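Each chain you see keeps its place in the complex, though not every chain is here.
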């Protein structure tokens, strides 16, 4: 109580002849009354933990992110235990995919290792790595979410984000439905191809399985049970590959949203004279967001590298492989959808991650506009923080995901594509 | 009044034994007397709003930038209304160009999509995007110009720029006349080609239209009315493409000129001991220019990206397409003019935009040369501002347009050209 009183005095002294300034909390309370009201009645609704719950539950159906307490109201309830059914399920899927990688590798080595055969090995390899990484993330997830909740509670004065839930739902719907359509088109293509070489339903399925999993049935005899397992493995790998991008996008957007709320508050006090105490508070909020970014980076930077690498690889290869070899209309439809969706998903994921960096730069212009009499050591420290630290998710610290880096990546893709297409042209 | 008196006292105290210094406003008033006299008698003449008026009017003849109040003496009169004849005109052109894109796309897909056919689709695509972007800019134009006018009024102590109007006229004349010559040469080429295959005037025109718009007449039957519309669409797309570069150049030059005026003033006080109050004023002027750059960037960064992308694409492709296939002298003349003009326009535009960044760096050396006794917290803040903030227009925040970036782009063009030319050589 004494502190607030003292603060008000300081405030009154310092702001003397300038614009009157309603202290931090009041400004917000007037402006976002409706929001805050909702927040008070149901304080847990707008946490990130709650917002992401359903998406994590979906992942757990496919064996990803095996933590307990996902649907609990508070992040404190999250637990990771090695000895749990969810981890066993994940381990089982991991083994299944490892087997697929093994068979693909054997096949590739035996055949001689062209790019097209290696593609299968790489696809299952990415799937396996994704499952392993989500297991690793699951171990760190409870701590991360507790830190996140603490940040959200401490910074609840900036109000909740109304747009976050909507954004998360849109991206989830877009990526998952797109992936489903792509998977179905792929199956249709394979079935159509199989139907050309067989006439009974059973033999069509047999033919289809032999085509789409020839690396497996080359070593084990064909059986329907085995075919079912292989189909499941394919579906799981496809899902995990898509979910990886979705997961990175969502966490990035949620983090960027925290920065955005802080920036919105800063815009409100642009050009005003605030006491050092309030600058100190905002600076500490910014610092805790930076720490949260570091923690998140520690958790998912492996996955960011894998995601960028695999998307880069498949964009280059898919265009190169398919160019000029599309005879049938359904082949074309599959190719355009598949390629367009790949590009769209990569761009969505990239821009989501880069938005953290974008938002983190914005306080700069507000801080430079602080009037001369409001300038103090806290503003100076905040400014140094904002101008010298790069806040961004990284790919295992090899690169920071910023807009500039995305342009570099796009340039790399174009260069590789030009060289590869020229190769393919000379070849034929 | 009290403040000025106080300031003079501070001034007298601080400058004690050093060079006597005439306060800011006086120095300027003596030096630029003639300029300031003109400025007083007709204060509105030298605003950017007035300087660009005729060029915006020209754009509106072609349906670009549909705002009202362009020729009014003050920027306050600018208005954008959805329900106005100008917006309807713009919307009509937009629809026309969209139709052209549609026909080109259909044709390209049907033929199979070689690079040369896609060129037509991309050309009209760029035209459509340009019109859409200018519509978006028009919405933000009134606010931008009001902010610009405010900056000009507040910084009128630096005197008006005599060179700005001249520069704008030179660039406009150069780009528009160059584009006109290129367009005529192109038509001459097409007519000449048509004349080889027909003998009556009507049939020549018919032949010419069929050649230059075969993607259209492949779907709709030939008619003179249709041909006229197609010709108009081509002219509009060509104009908008050229105007885009012109518009970016002019706004950039005008902004860079504001920085240049501030720098000229700074050069005058180089090495002198000024009171903090004056440094504060200059710093705030610089900050408001930075804010203006941010606002301008928000308006036209989409267009900068489109402009750089399209120029990069056409430079690479035009050289590649035409190399070694120029039989007739008029084909050669057209190619050399067209390519030379494309390079010239791109370089002009790039250097204009980069000049903002160039000028924004210059205060640095003056600030480092501030003598020890004139150094205070305001100089320190100004220095931090200048050394840590990159002031530049960007391409949708993916890249800042600086001289270094232009070199990178030139290097990219050379690399692509080498690979593509090699491709073409091996091919034949």
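Labels A and B are assigned to the chains in the order they are written; within every chain, residues are numbered from 1.
Note that in this section a residue touches a chain if its C-beta (ideal position, glycine included) is under 8 Å from a C-beta of that chain, and two chains touch if they have at least 3 such contacts.
The shown structure was predicted, so the numbers you read here are calculated from the model rather than taken from an experiment.
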Assembly copy number, counted for this structure file with 2 shown: 4
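Just so it is clear, only the chains that are shown with their structure count from here on.
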Can you tell me the C-alpha superposition angle of chain A onto chain B, nearest 5°? 90
Taking the mean of the C-alpha atoms as each chain's centre, how many Å separate chain A from chain B? 37
Within the complex, chain A is touched by chain B residues 276, 280, 287, 290-291, 294, 377-378, 381, 384-385, 388-389, 396-399, 412, 415-416, 419-420, 422-423, 426-427
Looking at the complex, which residues from chain A come into contact with chain B? 358, 364-365, 368-369, 372, 375, 383, 387-388, 403-404, 406-407, 411, 415, 418-419, 422, 425-426
